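Would you mind keeping the following structure in view while I ask a few things?
Note that one protein chain is taken out, while the other chains of the complex remain in position.
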Amino acid sequence: MVSANTELAYNSKIEGDVVVSRLDAVINWIRANSMWPMPMGLACCAIELMAVAAARFDIARFGAEVMRFSPRQADCMIVAGTVTYKMAPQVRRIYDQMPSPKWVIAMGACASTGGMYRSYAVLQGVDRIVPVDVYVSGCPPRPEALLDALIKLQTKVSREPAARQLFRA
Amino acid sequence: MATEYTFPDSAAKTAAAAPAPEKMTISMGPSHPSTHGVLRLQLELDGEIVTAADPVVGYLHRGDEKIAENMTYNQFVPYTDRLDYLAPLANNVAYAIAVERLAKLEMPPRCQAIRVLICELARISSHLMGLGAFGIDVGAWTVFLYTFTEREKLYRLFEELTGARFTTSYTRIGGLARDVPDGWLGRVGAFCDQFLPRLEETLALLTRNRIFLDRTAGIGVIAREDAIAYGLTGPNLRGSGVPLDLRKDRPYCGYEQYEFDVPVGTRGDCYDRYLCRGEEMRQSVRIIRQVLKNFPGGDWYARDARKIFAPPKDKILTSMEELIQNFMLVTEGPQLPPGEVYFEAENPKGALGFYVVSRGGGVPWRLKIRSPSFCNLSILPKVCVGAMLADIVSLLGSLDFVMGECDR
Partner (left out) sequence: MTATPDAAALIQERFPQVAGRPSGDWPAFNVPADQVLAVLRTLRDEGGFDVLTDITAIDAGPGSSPRFTTIWHLFSTAGHTYVRLAAACAADAQPAMPSATGLWPAANWHEREAYDMFGITFAGHPDLRRILMWDGYPYFPLRKDFPLAGLETELPDPDVAAETAAKVRAAPLMGGPFVAAPGTTLDEAEPRAGDQSWTERTEKPR
């Protein structure tokens, strides 16, 4: 994507082979455009998640094609589906195993707020157990909605003070 | 000078020297790429061989049956979508027919034809997904992409008919949500015409594939007696040689008018189940073509079921009696007589049964959902023993279960 981002401007006559930029911009650009999701595919939203990964909607365009089922290798956990109380501790465990920086997308109504399952067994929103960055509404959300959420997450990531966090102990 | 190489001792000699191998218990799931959802398999392993398997289900138990006791019959239809979420239309139809049996309602021919059509489209959609997931599990990523392309075309058809890609909530007690749109039937026919060659192309990637055969032929054999004793249904049962298909043996919804074959396997291994599903897709296209050829006109809902199905919208907005009728239907639900019924439909995963107990009124007293995936999974402790860990993955893929249905 071409943007008029002067922090990444490059003039070969002046800089030669050196690119000068803000560290934040570079780190956030790298993180945003290679967001490897960990698909916590629990229920019907997982099917739409697979549809996003398939050929028609193609999440690979956004750098998020590599669905890493191992949390140690993932950046972003997409909670797709209903989180029951039985499953909630496992979701939290897997979230804890992800190395920071990590983000969470709550995909669908069930992950955002419990959805239409107002019952004894369903956690009313995955944000009761992990901090969520982007909520996607829909039951299930259209693949375009999930891609929109990914873009929103990328925008959010690009605004983070990455350098400060990096050098914090 | 020739160097003499010595090779390690044979396994038997090493075992005699070493202590008895300790077994390892690992937990496969609930978050695992190959478990098709949130299934947890506690496996006791002796090296690579499984000596015991204990499936733990319930990670997607959402309380559907309790919710059903607090919803009117029509309000529960969206919950049936999310049971087997790979073929939601089939669940909708099964539920509607079960409740209509309680009300002793017979659907007009057009309604039945539409229901058969959507059931078969849902069957194709579900088997394509099962095939794609099975392919990915055994390493065939291309199959997944091909099947999902075809499923996207089906999604477009479903979206045109119902408004949603899947999670359709299309049936109502006493009929359907709306009639088929103009030109939709032609598009279904066009889909079927272009689908068969693509299906052959996709299946050709797997059917005589050396690697696929090695991973599925002779693996996960389910004996005929076991299949019956454990309550298996659907392609899992037919793959083991039992020719039971509720569409042929207990026809419902007008299935008796259509000619189709039921594929039955011989050896009960993963490969036979795969072949059954592939052939079922071809037979589904055959049924769809017959439905399209003689598509009846007329009503798409039970016109005379005053207390059960809502009157037409234009009447509701203009006439007092229909307005009141609609109000009562929405607030109190379709008024059904007391009684109990049990109806099983031949869903893509197996026989989905609804046991509806009514004490009168618009809300069921008890709704039990007999889930085919729940019963199919109960055979895992028996079949996994003696298999290797990689074979478990093939077995799970070939059983083609859905946790939404298993846990409800």
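In order of appearance the chains are A and B, and numbering begins at 1 in each one.
Basically, contacts are C-beta pairs under 8 Å (C-beta built on N, C-alpha and C of every residue); 3 or more make two chains touch, one makes a residue touch a chain.
Predicted, not measured: the structure shown is a model, and the values here were computed from it.
Student: Which residue from B:G278, B:G362 or B:G397 sits in contact with the chain not drawn here?
Tutor: Final answer for the missing-chain contact: B:G362.
Student: For the chain left out of this view, which of B:A90, B:L203 or B:L244 touches it?
Tutor: Touching the chain that is not displayed is residue B:L244.
Student: For the chain that's not shown, point to the residue among B:Y95, B:Y230 or B:Y258 touching it.
Tutor: Only one listed residue reaches the unshown chain, and that is B:Y230.
Student: For a quick check of understanding: of B:V50, B:L102, B:I288 or B:A302, which residue touches the chain that isn't displayed?
Tutor: With B:V50, B:L102, B:I288 or B:A302 as choices, the missing chain is touched by B:L102.
Student: What chain A residues would touch the chain not displayed?
Tutor: The missing chain touches chain A at positions 85-86, 88-89, 92-93, 96, 114, 117-122, 124, 127-131.
Student: In the full complex, which bits of chain B touch the chain not displayed? Write them out.
Tutor: Touching the missing chain: residues 57-58, 61, 63, 65-67, 69-72, 75, 101-102, 104, 226, 228-231, 242, 244, 249-250, 331-333, 339-344, 351, 353, 355, 357-366, 368, 370, 374-375, 377-378, 382, 407-408.
One rule holds in what follows: only the chains that are shown with their structure count from here on.
Student: What whole-Å value do you get for the distance between chain A and chain B if each is reduced to the mean of its CA atoms?
Tutor: Roughly 31 Å separates the two chain centres.
Student: With touch defined as at the start, can you tell me which chain A residues reach chain B in the complex?
Tutor: Touch list, chain A to chain B: 40-44, 46-48, 50-51, 54-56, 69, 81-82, 84, 86-87, 90, 94, 116-122, 139-140, 142.
Student: Would you tell me which residues of chain B are touching chain A in their complex?
Tutor: Per the stated touch rule, the residues are 30-33, 37-38, 58-63, 66-67, 78-79, 81-82, 85-86, 129, 144-145, 148-149, 151-152, 155, 165-167, 403-404.
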